[in-house]
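The other protein chains are all here in position, but one chain of the complex has been omitted.
Note that the chains take the letters A, B and C in the order they are written out, and that residue 1 is the start of every chain.
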Amino acid sequence: MIKAGIVGGTGYTGVELLRLLARHSDVELTAITSRGEAGTAVAEMFPSLRGAVGLKFSDPKDAPLHECDVVFFATPNGIAMQQAASLLDSGVKVIDLAADFRIKDVALWEQWYGMSHASPALVAEAVYGLPEVNREQIRSARLVANPGCYPTATQLGFLPLVEAGCIDLDYLIADAKSGVSGAGRKAEIGMLFSEASDNFKAYGASGHRHLPEIRQGLARAAGKRTVGLTFVPHLTPMIRGIHATLYARITREEDFQALFEQRYAAEPFVDVLPPNSHPETRSVRAANTCRIALHRPQGGDTLVVLSVIDNLVKGAAGQAVQNMNIMFGVDECSGLSQVPVLP
Amino acid sequence: MIKAGIVGGTGYTGVELLRLLARHSDVELTAITSRGEAGTAVAEMFPSLRGAVGLKFSDPKDAPLHECDVVFFATPNGIAMQQAASLLDSGVKVIDLAADFRIKDVALWEQWYGMSHASPALVAEAVYGLPEVNREQIRSARLVANPGCYPTATQLGFLPLVEAGCIDLDYLIADAKSGVSGAGRKAEIGMLFSEASDNFKAYGASGHRHLPEIRQGLARAAGKRTVGLTFVPHLTPMIRGIHATLYARITREEDFQALFEQRYAAEPFVDVLPPNSHPETRSVRAANTCRIALHRPQGGDTLVVLSVIDNLVKGAAGQAVQNMNIMFGVDECSGLSQVPVLP
Amino acid sequence: MIKAGIVGGTGYTGVELLRLLARHSDVELTAITSRGEAGTAVAEMFPSLRGAVGLKFSDPKDAPLHECDVVFFATPNGIAMQQAASLLDSGVKVIDLAADFRIKDVALWEQWYGMSHASPALVAEAVYGLPEVNREQIRSARLVANPGCYPTATQLGFLPLVEAGCIDLDYLIADAKSGVSGAGRKAEIGMLFSEASDNFKAYGASGHRHLPEIRQGLARAAGKRTVGLTFVPHLTPMIRGIHATLYARITREEDFQALFEQRYAAEPFVDVLPPNSHPETRSVRAANTCRIALHRPQGGDTLVVLSVIDNLVKGAAGQAVQNMNIMFGVDECSGLSQVPVLP
Partner (left out) sequence: MIKAGIVGGTGYTGVELLRLLARHSDVELTAITSRGEAGTAVAEMFPSLRGAVGLKFSDPKDAPLHECDVVFFATPNGIAMQQAASLLDSGVKVIDLAADFRIKDVALWEQWYGMSHASPALVAEAVYGLPEVNREQIRSARLVANPGCYPTATQLGFLPLVEAGCIDLDYLIADAKSGVSGAGRKAEIGMLFSEASDNFKAYGASGHRHLPEIRQGLARAAGKRTVGLTFVPHLTPMIRGIHATLYARITREEDFQALFEQRYAAEPFVDVLPPNSHPETRSVRAANTCRIALHRPQGGDTLVVLSVIDNLVKGAAGQAVQNMNIMFGVDECSGLSQVPVLP
């Protein structure tokens, strides 16, 4: 049994980790920390977990994290970079669901995240946890940087094209829409039901923190220093789900459908739909799946890729469990066989 | 392995049965019928089931239903009563998720459902599938009438009080609220997003088909011929969930909290919350659980019981699987360990 | 022109007052205060008001409130009771949309609201602003206590029966459902979209502040010291709207439909629907109307009244404008002719 700890379990990625790990046959939940809620039963805060999770939140200082085999950081940005080193030194593997170790260029990270990095050395060591790209490195990693939700949906949608070198890398467009849970469980006026319901808006159109992460991933796949990407995120009135609509200009003809199907043929969590499908976010609700479809409107030179995930699963907690499975050599699908909840 | 068939799998209870049975370790999905969709892959109609369900819909005439161990009817009212006898004769057990066998008084059934009953004899034989009341009879039943969604939430909320005989049975009130999926997957204007969203209304306030079913269950528990119940259902803008708010006048003092806790102490799918809790429908979303809480406002003589279920799970498909488990002697919780999806 | 000021215009009742007053032909918006937003253009905070409201928020200390003819308090409880006296002394009329002056029994108010009352004398003077009950007193009032949202829907639904003395006043039940905007524009976790959407729950089932207000109004109508009322509020995933489902035991036969129609025949903002109707909250969305329907299930002795309002209009800002119209002798419907927005 893998002994698992969670730092910061009171947010949405934390409670989603609990939902998944509580039924994972290879995992024993060992500790979950929360400074503010120490002593409270997890199931008192989240009654959905009554009967499934018996743990109490413990104070970070008292939690037996060093006795875990793996610790997940479901914390705000800037926490894991301070605590990971100590855990790694104790032989504990670390999966950070925040952004601390995602960007290899530390200066760029500091610019977008507005703080100094506390562990630049660990940034170099960390493996970017997108299994569809880095599975082998994840296998032997001590420290995994779990990808962001937008970057997961966007990279999986662009990757086959970028790797094949058949599109114009100077003018990629990612128009992405996220459910509100992507903003986390924070008391912010803009995320109130009465503000976010029956409403649609873009945000961060001039620059969002996931932009450099996506660019880094695509550039790496292209073997280039950078790519030209315009990324506009939007908030849509649903709880879970990301829908990325991707636009690319074709530079070389291919059987694009076949390209995608072959690229992901062996991937357990990427599903390429038949041509001209329209994946719905609910078709992956509560499951660790990315579904992708391709369109070529009017046979022109623009390719449209539609890519959907559940931001809390394949975009966060589910991908973290997938990474854990790989790191510990258990079945990659273990604990991740949930059928999407529809309707 | 229990070989299971589903008649009428294109509605919400059908697709929910598929979600649950696809991961049930004791079940082999054998057939699913749909006259209109014969030949279509189930996963083509419901992409959420891609990779989980490989079956195609088959025409009712060709489907190997007689080779199943159990057949679920996820059909409109009036279908199972025509087809059950033939299956039962072949030794197939039948669980009807519609209303055909719920009401013992056939004349009363015909009045509320507006049709003649095709199998009155089977009505007499059928066991009302509320395990918390009829577990032993379900164990040996050939034919189970799976309860309605409102009746499940309402009866579980009233039962301890009715059985204990400590409330006024002439003046019970059940104010119930349902998510829209309770109306089924039928193209009706009133259930359109643009009609049902951002809106709240009562319906059937003068009389709803679930009224006689609830009355029958409560009267039986009370050992009376009838009870006085006012039942007003409402439509609330959410997909899944029923919240029943129940009002009863106390006629004899009891430790009501203890009464509920003892009544359901051994029940795997009924969770009595601490006093003065407010169960949320999302705390049971996608899970086979009923959560109940009690209030006694201002210490007066009115007791308020709050009871929540997922109408598609404990209110339909999940309870049907629970009944199947009991009928076939497998672990009652088998295939029903899903943790509620929150948020 | 009536010169109107608003204290505390950054909440939902404030912005709704602005929406209504901006197009009120007898009103000139003169000042709106907000300590936190002083200097900010109102339309910068609420872009929906661009082109309709040119005012800036001003600091309460600098605002020319004493030059207004009427000042609305759209503030949290406990503010108006401190500031009203000074305005009244200057000849300014005051309409408080919070609860400070609603409960005549000051001790009872202090118990439910958890603070000492700063102006008990004004409580005695204040007129409870339910025009359907107190129109004549409102006409000459200096200070109006605008009713709460639940109390408006509930009282209008019960009043004809209570006044006629034909129901059992010891056992009234009000099961009320509110949209989320009723909780105000405050950053609270429970009101986040990801918490309140696709979810239904009761709250305050053991006691809610609107209970004594409703009891006071019904007792007064009955000419009694008190009435027995159980009141359970619920949160439903929509922005605006209250639906009260009221249950009363009949003690004397009446033509109840005629009773309601006659009681409200001359009321411009109460609409009695045909028998057995089910009013929807959206049928009053963004309008100052209360729609009411009656049911008598199975011809029994329980009467069911369904009453809907928009909590921000007839339940708050619209009723405040209606009161202002009455106080200043302009057409009671002036500025309140909006047709409900449907869908």
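The rule we apply is simple: a residue touches a chain if its C-beta (ideal position, glycine included) is under 8 Å from a C-beta of that chain, and two chains touch if they have at least 3 such contacts.
All values derive from a computational prediction rather than experimental measurement.
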* Using the touch definition up top, pick the residue from C:Val284, C:Leu303 or C:Ala316 that touches the left-out chain. => C:Val284
* Asked: Which one touches the absent chain: C:Phe46, C:Trp112 or C:Phe328?
  -> C:Phe46
* Asked: Just one of A:Ala187, A:Ala205, A:Ala258 or A:Cys333 touches the chain that is missing; which is it?
  -> A:Ala205
* From B:Ala107, B:Ile189 or B:Ala266, residue that would touch the chain that is not displayed -> B:Ile189
* **Residues belonging to subunit A that touch the chain removed from view** => 171, 173, 175, 177, 179, 194-195, 197-203, 205-207, 228, 230-232, 234, 236-241, 243, 245, 247, 249, 276, 278-282, 285, 295-298, 300, 302, 304, 306, 308, 343
* **Missing-partner contacts on subunit C, residue numbers** => 12, 15, 19, 22-23, 46-52, 181, 185, 197-198, 239-240, 271, 273, 277, 279-280, 282-287, 289, 291, 312, 337-343
* **Interface with the unshown chain - residue positions in subunit B** => 12, 179-181, 183, 185-189, 191-198, 237-239
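Note that in this section only the chains that are shown with their structure count from here on.
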* Where the CA atoms of subunit B average out and where those of subunit C average out, how many Å apart are those spots? -> 39
* Structure fact -> Distance between the CA centroids of subunit A and subunit B (whole Å) is 36
* Asked: In subunit A, what residues contact two or more other chains?
  -> 12, 181, 185, 197-198, 239
